[in-house]
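The other protein chains are all here in position, but one chain of the complex has been omitted.
We just call them A, B and C in the order they show up, numbering each chain from 1.
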Amino acid sequence: MSGVGPVSAFYVLAVLSIGSALMVMAARSIIHAVLFLVLFFVSLAAMFVLLSADFVAVAQLLVYAGAIGVLVVFAILLTPSREQRGMETKFVGPGLLAGAVVAGTVIFIAFNTNWPTASNDFPSTVDAIGQALLNRWALPFEIASVLLIAAMIGAIVIVGGRGVDLDPGAAGPSARLVRRER
Amino acid sequence: MTALSGFLLSQWYDLRDLGNPVRALIDWINGWGDGTTFHWVGYIVAGLIGAAAIGLFLGIAMLSLIWIERKAVSRIQIRYGPNRTGPFGLLQPVADALKLMQKEALTPLAGDKIVFWLAPVVIFIPTLLVFGVLPFGPKMTAANISVAVLYIVAIGSATPLVIFMAGWSSNNKYSLLGAMRGIAMAISYEIPMVLSLLGVVLFTGHMDLNGIVQWQQKYHVWLIVLQPLAALTYFISASAELNRTPTDIAEAESEIVAGYHTEYSGMKFGLFYAVELGNALAVSGIWATLFFGGWWLFGLDRWIPAWLIFLGKMYILYGALIITRGTLPRLRIDQLLDFAWKFLLPLALVNVLVVALEVTIWQENGISAGIVLPVFAVVNILLSVVLVVGYVQSFGFARRQRPRRARLITDTLAAMPQ
Amino acid sequence: MVSLEHFLVVGAVLFGIGLWIALSKRNAVLILMGIEIMLNAVNLTLVAFSRFVKSDTPIAGHVFVIFIITVAAAEASVALAMVVSVYRNRGTIDVDQIDLLRF
Partner (left out) sequence: MTIQTEPFIVNIGPQHPSTHGVFRMRVVLDGEKIIDADMVVGYLHRSLEKLAEERTYTQNIPFTDRMDYLSAMSNNLGYCMAVEKLAGIRVPERGQYLRVIMAELQRIANHSMAIGTFINDCGAWQTPLMWMFAEREKILDLFEMTCGARLTCNYMRIGGVAFDIPDEFLPAVNGLLDDLPRKIDEYEKMLMENEILIARARGVGTIPRDLAISASLTGPMIRGCGIPFDIRKADPYAVYDRFDFAIPVGENGDSYDRFLVRMAELRESVKILKQAVPALPGGPYKVDVPLSIRPPIGDAYARVESPKGELGYYIVSDGGTAPYRFHVRAPSYINLSVLREMVIGASVADSIVSLGSIDIVIGEVDR
């Protein structure tokens, strides 16, 4: 992959994705964290486009940026967190260490392996993925559908048949303004 | 004739395809130097021209839509509508925009200022991006991507998050209520929307919008004839995501003031307003492309510029949105969600099933399209009429209300309940 | 010139950040967000492999990513449902406080 466009796009997207991932860690408010997470998802989708994986990119946008982002927002609003400070446990240092060790190992491996490289540029990934999903990987495909149904039922059962009570006022900046009645 | 057409057509001045002059320009740029060095300049110029074209088109379209909508709605409401600024009030949108720019842009003190400022800007992005894939003509797509149908859905699914940003950062209870309503509705209506689009993709075997238009051109039929159910469910669910009147619960004026943009003033409010119009235009554009043949009009597109046909269809279908806005009252949120889950979702599922069956029959037996498509059309139209009418008859609200008129009593004493 | 290693480095760094978030945050939703970042890092690596590594079925990388996205969606929905449920029962989603291993 060469040329001015793709290379500069890669560096911009790399900085964007790593930066937004770091901001998820550093964000003061949990809503800001979610917004940075969505930015991270979007920049990763752009990265997939750069890798000429159009379908995966669009699926990433649809599922992560659309569905999971909204889901996380819902969960945050349903579970108002009283305190915004002290979001970190005492494992900040060890966690950073662990992350650095894992990342370092992977980078070390990446540079010390002789990858058999080729340039697989798929002209249209939709056709190819469709064929692959329904022929070679038909069984995992079916299992995935079962998994999705199981997850749906499971989520409904866990949250309970009592109906979801939305409590929008208790989250976000307005949490401070809430006064208890009764 | 052939010599004449060769002289007149497919040159840079052939206005049937506005892409021609752009292509001529790009070819000229690519020819600089030894013919390969300056390709990146052409790359950037092409992108800039595409973005500028979409931006310019959207700007003009929004200004025109403000006038059209105000005028049409006022006709529905037996008013004159704007008629003071310029001939027929044509300068009213400009006056509106100037007024909005002059107004003070307030920021709530206790809100989240960065997110508050960001939301009206970010909400423009999905609108712009959708117009990037709409085919205005056979070769007039800013970005012809192979997964355009899925792309549209994916882009659209980002909007509720921006609505949430606007509602949450305002630190206003009405805004937050509106944002939550908007998100709940967007999630519910996305499913029937995707399913109705799935029917189209299954039937045509194309996921790029131009391919779908060309399919309709090839078989000489509009897809609404073949898939009325998908057209209906798409139109309802897409217009539900637009926050326009029958379904504008996210900014329900009479209930929660203005929903998620209660706190916005000046041009920031103007941006929300413009995005609403732009999204409505985008939906009518997608509807025109998928179900009404896009830039193709039974061969007329050879003589009339294709982009004019597309624009005409887009504006005519926008009229449907104006009429629904002017005539229908708003539903309550639980009724809207019920409608999505209990009416649109089953219909869309039935549509997908029927389409899958029909495609299988068609492809497996290799029947010629001339025989099979009319049959499908008749079957599908009958099926959709039966389903919709049957649903309304058995579950509609009108069934349950008994006295259509108030009881009239002349002898009040005798009728007084004891 | 961008090669496979570039993408692998980005993927590794993202994985590390995800791990850091998942290990060090107190809020269950944030931990979940860390896990999502880790999954996405893996997705990036897989797509990069599929694009750059010689193989008979290079599309396998994309298919794997599709499955991961599916599983991630299922995981996120169930996990968030559990978070909501735990909050209702315990009144907190602080993982330090949820140590009874039962409702």
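Criterion: a contact is a pair of C-beta atoms (placed from the backbone, for glycine too) under 8 Å apart; a residue touches a chain by one contact, two chains touch by 3 or more.
Keep in mind that this is a model prediction, so the values were computed, not measured.
> Give the residue, chosen from B:67, B:131, B:174 or B:222, that touches the chain omitted from the document.
Candidates B:67, B:131, B:174 or B:222; residue touching the omitted chain: B:174.
> List the residues of chain B that touch the chain left out of this view.
Counting only chain B, the missing chain is touched by 73, 76-79, 173-174, 177, 245-246, 248-249, 252-257, 325-335, 396-398, 400-410, 412, 415-417.
Here is the rule we use: only the chains that are shown with their structure count from here on.
> Just curious, how far off is chain C from chain A if you go by their C-alpha centres, in Å?
About 6 Å, centre to centre.
> Give, as an integer number of Å, the spacing between the C-alpha centres of chain C and chain B.
34
> State the interface residues of chain C toward chain A in the complex, per the touch definition above.
1-27, 29-30, 32-34, 36-37, 40, 43-44, 47-48, 50-55, 57-60, 62-63, 65-67, 69-78, 80-85, 87-88, 93, 95-96
> Given the complex with chain C, which residues does chain A contribute to the contact?
Touch residues, chain A against chain C: 1-2, 6-7, 10, 14, 17-18, 21-22, 24-25, 30, 33-34, 37, 40-41, 44, 47-48, 51-53, 55-56, 59-60, 63-64, 67-68, 71-72, 74-76, 78-79, 81, 86-89, 91-92, 94-96, 98-100, 102-104, 106-107, 110-111, 115-122, 125, 128-129, 132-133, 136-137, 140, 144, 147-148, 150-152, 154-156, 158-160, 164.
> Note which residues of chain B are touching chain A in the complex, please.
Of all residues in chain B, those touching chain A are 40, 43, 110-112, 115, 145-147, 150-151, 153-155, 157-158, 160-161, 164-165, 168-169, 171-173, 176-177, 179-180, 183-184, 186-187, 190, 207.
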